[in-house]
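A short write-up of the structure that comes next.
With one protein chain removed, the remaining protein chains of the complex are shown where they sit.
Chain nomenclature is as follows: A and B, assigned in order of appearance, with residue numbering initiated at 1 for each chain independently.
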Amino acid sequence: MNIGTRKILDRSFTAVGIGSIVVMAFALMIVVVPIVYNGIGAVFFTGTVEHRKMLHTEFKRGDSQDLSSAVASSNRYRAKVYDMLTSFETELETMAPEKKAEYQSKYSQVRTTLQVLLGPLPGDPEPMLTRFKYGQTRWEKAEEKLHDLLYESRWDNSNPNVMSQEYFVSRAIGFEGTSLVKLFPYVKDNLESMLLPEFTVYWGFITDSSVDSHFFGGIWPEIQGTFFLAIGAMLFAFPLGVVAAVYFTEYARPGFLNSMLRSANSTLAGVPSIVFGMFGLAFFINTMKVSESKSVIAGALTLAIMILPTIIRAAEEAILAVPKTYREASLSLGSTKWNTIATVILPAALPGILTGGVISLGRAAGETAPIIFTAAVSVGSAIGLADVFSSPTPALSWNIYNLASEHEAATQLRHVQYGMVLALVTVVLLLNLSAIVLRARISKKLKC
Amino acid sequence: MAEESVGERNRSNAFVISARKRTLQKVAKTAGEGMLFSVAFFVAVIVLFIFYFVARDAIPFFQIRGFSEFFTSTNWYPADEPGEFGALAIIYGSLMVTLGSALIAVPMGVAAAICLSDILPFSIRQYAKPVIEMLAAIPSVAFGFFALVVMAPLMQDHGGPMLMWAWWILVSPFMLLFVIVVSDLMTTNIKDEKRRQHLQRLLMIVLGLLSIFLLFKVGSVLNGIQILTGTNALNVSIILSFMALPTIVSVSEDALQAVGRDIREGSYALGATRAETIIKTILPAASSGILAAVILGIMRALGETMVVWMASGNSSHIPEPWFNYLEAIRTLTATIAGDMGEADQVTGSARFHVLFAMGLLLLIISFISNLVSERIVVRQRKILSGQ
Partner (left out) sequence: MLMTTDVRKTSESLPVQKATREIYLPPQRSTITGGGAAHIAAKDFSIYYGEFEAVKKVSADILSKYVTAIIGPSGCGKSTFLRAINRMNDLIPSCHTTGALLFDGDDIYGKFTDEVLLRKKIGMVFQKPNPFPKSIFDNIAYGPRLHGVNDKKKLMEIVEGSLRKAAIWDEVCDRLDKNALGLSGGQQQRLCVARTLAVEPEVLLLDEPTSALDPKATAKIEDLIQELRGSYTIMIVTHNMQQASRVSDSTMFFYEGVLVEHAPTAQLFTNPKDPMTEDYITGRFS
């Protein structure tokens, strides 16, 4: 090959390498940016008067005087809508039966969308579920619902070769010639006055418990559950892991037994996380009966087993990184081996061990599969510290799955899901970031 | 013996201690060491326990239903009465996403590892490593959420154009390289420099036009593809490859670092370019370590639960045709996670035990691949230190 081609090949080889690192950074961005962007929306958003109503009734928050004046002003505009509805209902009564039947179903659709948009209409019975007690609490959702009110969605199946397409038909046309036709432009023009949107910072998203399975309220039970599980796992795994690492680095003699123990360690590191979950169910719950059924303690134990190999490996590396000279110096001063480990080696290795611990903590907090069968419930309130031995808990990781995949209104609650993902990712990435910083500081310290 | 008398002598400040004290010391030391050992041994016990408890609940399934249905049938109707437990399609789904993610992650991961260990200067490497660690740290459920909520709708709505752009962006640089290299290789034997260059240019133009034609032809075919569901094997494979990448990169980088400086210098001294040095000398020397990295990375993809559960579509059938990555599939891990809730109440039934059979299958695969990768790493270390 001629030298020019070789050089081109060399350059493009470099480009491929750098490209793949760029792609990885890009992948990280692509995943993190929408999560951060939409997740922030769970706390900072344009809230409507319905949100303030909800906060006041469910959490006793906000100034009742301000609220009642706001409600009064919004009701002034809403009253006209309600009047239009009543007048259309009377108009409906006077119609010919076949015409009446045609309008009746359309009208009930309009009523339903209005209920979703503005909350219960006058004359409606008090709804059973909290989710129906309020209209749209977020302005961007209210605008979506407004679209639903103005247009009816239909599907075009005419061409069997392509996927059916969605298209929209104006509802106003359907009510041509009746009194209700005025309602649509009215709602469209006066929605702001009816809902009074204003910029809202809802820190309660982090500290409140959820209302009616996350339709309203916050994610505190999940945050607390994650915290319990991760800390619980660390309480078991950290001491065990450090002691095992001390054995491996300071006492183990090369031989069959030692290589077997090391194999066991790496096998444990490679076990799929879902298998840990099955083991937790079969062992901790069905065999050991640490609790009647799912509980925080069973989940924490399962997670502890999962993160144990990581902690052992990190602690081993940290201990091996302690210069041999420290050991020699201490021994030559007449220190026993155990004393040397306790007073010189472990303190010197501590930052490294903590780094591993912090990373494992993040992993325990983020892992879902092991807690599905052992600790997680989809709906629940925050549990007390005394209940960890008996009751399961909601946890961020599990509830993200649950809300996104199994919740009956998954697509309606994207903002809550994003908020949860952001909370989880923030916790985990902050833990990892602190580990990275910690490690950088150690290497700097060892250099000088 | 003489030692005994030495032991009995009682000097002030002596370093020689009595036999009794010596025995006590020994006992204390052994006891302490024994305690440490038992903690380390605990890990081994846990591994045994995991095997035992998963196998204990898996074996009844094979006793009830035998082996052949599980491994050969694609009829998965566990809720029926009597149920059908053909897991072939599910096993196939697992293999499919694992292979798919490996196809994406392995070339990228190895390239990134080479880049980190041999190409980038230290100052940049410092910042690149944390990026990789962050990627490894993001919880799987967050990836799953991303796949379900962001990726799937995108694929469903703009699948064709996305595939076309991916094809163009990924393939065109390699096509260009291919054209340059082939036209160079085909003209190497021509002695006359001027004629050679002339011919080479001609070849480049012809081959270039051909490849542009190919690019557009395939691109337009891809553009016409309609993806029926965004939760499909391709989506999952892409996300799983993100998750397998950090493992592959960090383990292969270790393997590359283990190849000594002298080997590199030897190759450079013979006039090789960096790419040639890496491909011809370093990669072969590090190949077994990289293989171990690939195995570990693949295992991560195979054992991953949340992403496949949320974004694979969970449909238990073998796609038509068998390599169609745009169809929904179902994997072992997702089946375990999804069905355990329903099966739990009827403990003792085949429906419960079949899930443990799947878990056992996963466990055995991960165990074997772990052993293999460990052996490979040990062997590589031996070969390298032997040199």
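Methods note: a residue touches a chain if its C-beta (ideal position, glycine included) is under 8 Å from a C-beta of that chain, and two chains touch if they have at least 3 such contacts.
Quick caveat: nothing in here was measured; it's all calculated off a predicted structure.
When the missing chain is restored to the complex, the residue among A:173, A:333 or A:379 that touches it is A:333.
Taking the complete complex into account, residues 253, 323, 325-336, 339, 343-344, 348, 445, 448 of chain A touch the chain not shown. Residue-level contact of chain B with the missing chain is found at 3, 6-7, 9, 11, 13-19, 21-22, 25.
Convention: only the chains that are shown with their structure count from here on.
Touching chain A in their complex are the following residues of chain B: 32-33, 36-37, 39-44, 46-47, 49-50, 53-54, 56-57, 107-109, 111-112, 114-116, 119-120, 128, 130-135, 137-146, 148-150, 173, 177, 180-181, 184-185, 188, 226, 228, 242, 245, 249, 273-276, 278-279, 296, 299, 302-306, 309-310, 333, 336-337, 340-341, 344, 347, 355-356, 359, 362-363, 366-367, 369-371, 374.
For chain A in complex with chain B, the touching residues are 1-2, 5-10, 12-21, 23-25, 27-28, 31-32, 34-35, 162-163, 240, 243-244, 246-248, 251-252, 260-261, 263-279, 281-283, 286-287, 305, 308-309, 312, 338, 359, 362-363, 365-369, 372-373, 397-398, 400-401, 404-405, 414, 417, 421, 424-425, 428-429, 431-433, 436.
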